[in-house]
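Note that this is a trimmed complex: some chains were dropped, and none of the rest were shifted.
Here the chain labels run A, B and C in written order, and each chain numbers its own residues starting at 1.
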Amino acid sequence: MVSDKFFAIVAGVGPGTGRSVALRFSESYPVVLLARRPESYNDIVTQINSAGGRAIGITTDATDEASITSAFETIKKEFGKLQLIAAIYNVRPDSRPSLKPFLELNLQDLDTSLNGNVRGLFNFAQSVLPPLLKSVDSSPRAPTLIVTGATASIRGSKLWSVIAAGKSAGRVLTQSLAREFGPAGVHVAHAIIDGVIDVPDAEHAARNDATPDGKIAPYAIAESYWNLHTQHKSAFTHEIDLRPFNEHF
Amino acid sequence: MVSDKFFAIVAGVGPGTGRSVALRFSESYPVVLLARRPESYNDIVTQINSAGGRAIGITTDATDEASITSAFETIKKEFGKLQLIAAIYNVRPDSRPSLKPFLELNLQDLDTSLNGNVRGLFNFAQSVLPPLLKSVDSSPRAPTLIVTGATASIRGSKLWSVIAAGKSAGRVLTQSLAREFGPAGVHVAHAIIDGVIDVPDAEHAARNDATPDGKIAPYAIAESYWNLHTQHKSAFTHEIDLRPFNEHF
Amino acid sequence: MVSDKFFAIVAGVGPGTGRSVALRFSESYPVVLLARRPESYNDIVTQINSAGGRAIGITTDATDEASITSAFETIKKEFGKLQLIAAIYNVRPDSRPSLKPFLELNLQDLDTSLNGNVRGLFNFAQSVLPPLLKSVDSSPRAPTLIVTGATASIRGSKLWSVIAAGKSAGRVLTQSLAREFGPAGVHVAHAIIDGVIDVPDAEHAARNDATPDGKIAPYAIAESYWNLHTQHKSAFTHEIDLRPFNEHF
């Protein structure tokens, strides 16, 4: 049964990680799904509500302050009596167009990475941290902010220049937030996803299936996020890596 | 109900992490407890067996090849029909005597650290990896080797010279094993425990209690180890950090 | 005697590191000094030219593509017959205003950090890498791009959120450039300055003076940058840290 006191919010819902995280957290909490396009969240909102959960989707561009502000006004109207207990930032700008030699890139490629990986996270964190702080005393679990990163968060590989710039900035921003808000009782964590995510995750039920080709099952990421959220406050993990068993690292 | 097919082994059982890890894994598996002195595991073996689980303790010095070999012969006799599914290396040589200025240390202080943190781990890993590999195909969960580390595993702080030498060696050895045995289906993980562990953990039941003084609850470490063990093979975590919400890092 | 074939360029010239780096490199090369305000480079340009060196200053905002483009047109006019052999990016946005609790920051604080630490570096690197590549075959020394970083480049400390975001992005961008352009013969290096820089460095001559209070002498940074520039191509250093002997780290 889902909570009637707390809700969760997932920014960046597509066919992969965001969708599975929303499903996983919807087992315990009403969830708000943010995505730039309704088609990114419509099906999953329907699926959660049909299954007895509670979900709403809000078309939001996290990189736009006004859009984020408007989203949180909608949330207040819809979920006004609930408290925020978990917020996941999973916005990931498409990195493929900028995966090329540095001298073929332009400033717009850099800005795409910085907007999605850093500025959007900044806006989101500014919006969710005050309500997460308010939930500290009334929640048996530590209110949690989880940010999805990638290998590029810790490594500037050849050709990944602007993607790695954005990802590493998002990681270190998250680290600073962990140091500031951890002592206040909010668990801030960062996940380094190292590998290809297996999308679409049409079934989600197949939790114990092997993944012979070594792609990361999105529900496995979701399970680890849930485990981060439910950690005891005396043993917070700030950073995990997640990769297929056969991934080279 | 505990498994009648698989068992787990915990090396380094004392009043803190090792004990809680043994308890946690005993909920699902028969467990073998290794410690240098019987008084380190006697009570917990009794507790597990009384509660309907199955446990044996073996007096073992992991830093001594012959002692480790003898322990695994005993295991074969006692648990011969079971397969190894999880092995936790939690041996931690007492670091307090060597926490002093470098020029006041002697080679014995270094050897104490290297023996417990590296040589013992080497012996243990050599003993558990072959049976873990054998369990890959028959187990729904990935066979798992978890090694307990500390902040000194990644940082050579002032006065921590020989402790950090041993801890960092143990960490990097574990990392190499993850890269070698992950593709074969064995999950090798390392945990950086950053903070003071709250021992004795007399109750273990108090899972949701706050820890006002910021010491790490051993059962919280055990829970995170269990979560590592049950990760899907498409999303292994190699390294986690664990620290109290209010720990400076 | 300064080279009549190669020149160097320093972006971000103020009373500290940039000034000393310009002076050090002016011993061997004509130098171009870029700063947002003429008063930042006027004195040092005069000093270099009076001492028998050759220097020009160009008022430039590296974060503005058009301003950078215009600067390089001026350089072409003034130094057209010379080839670029060393480029140092030392632009450092003032971090003090944003050194505060995360919820007191606004998006403008983040942008100030991203503009100076990442977007300006991106523009600068796009402008200097093509001429540096052209110098590979004709130069006895490897053409060099050095980027000035800080402790925040590798650590998101409490209250340093947006500064660390920008610095870490600049570092990882630089790392990616090293991996792309090293094999082409361009030495790309990053320096982590860990400590307070002793400015003004009025004398510059006092190379062997002790620094009793533990502030970093800018000329010592300049000397290390020069040593990076003159490394043999079989032994490039990509990253150095620089801190006073008594700095806590």
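Simple rule for what comes next: a contact is a pair of C-beta atoms (placed from the backbone, for glycine too) under 8 Å apart; a residue touches a chain by one contact, two chains touch by 3 or more.
As the structure is a computational prediction, the values presented were derived from the model and not from experiment.
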(message) Please state the number of copies in the whole complex; 3 are the ones shown in place.
(response) 4
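FYI, only the chains that are shown with their structure count from here on.
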(request) Considering only which chains touch which, label the overall pattern as line, ring, star, complete or other. (result) line
(message) Same or different interface residues for chain A and chain C, judged by whether over half of the residue numbers are used by both?
(response) same
(message) Between 0 and 180 degrees and rounded to the nearest 5, what angle rotates chain A's CA atoms onto those of chain B?
(response) 180
(request) Would you kindly tell me how far, in whole Å, the mean C-alpha position of chain C lies from that of chain B? (result) 47
(message) Could you work out how far the Cα centre of chain A sits from that of chain B, in whole Å?
(response) 31
(message) With centres defined as the mean C-alpha position, give me the chain A-chain C separation in Å.
(response) 36
(request) Spell out, as numbers or ranges, the residues of chain A touching 2 or more other chains. (result) 179
(message) Going by the contact rule set out above, which residues of chain A touch chain C in the complex?
(response) 65, 101-103, 105, 107, 110-111, 114, 118-119, 122-123, 125-126, 129-130, 152, 155-162, 164-181
(message) Going by the contact rule set out above, which residues of chain B touch chain A in the complex?
(response) 140, 142, 179, 182-183, 185, 187, 195, 198, 207-208, 210-211, 214-217, 219-221, 223-224, 227, 231-249
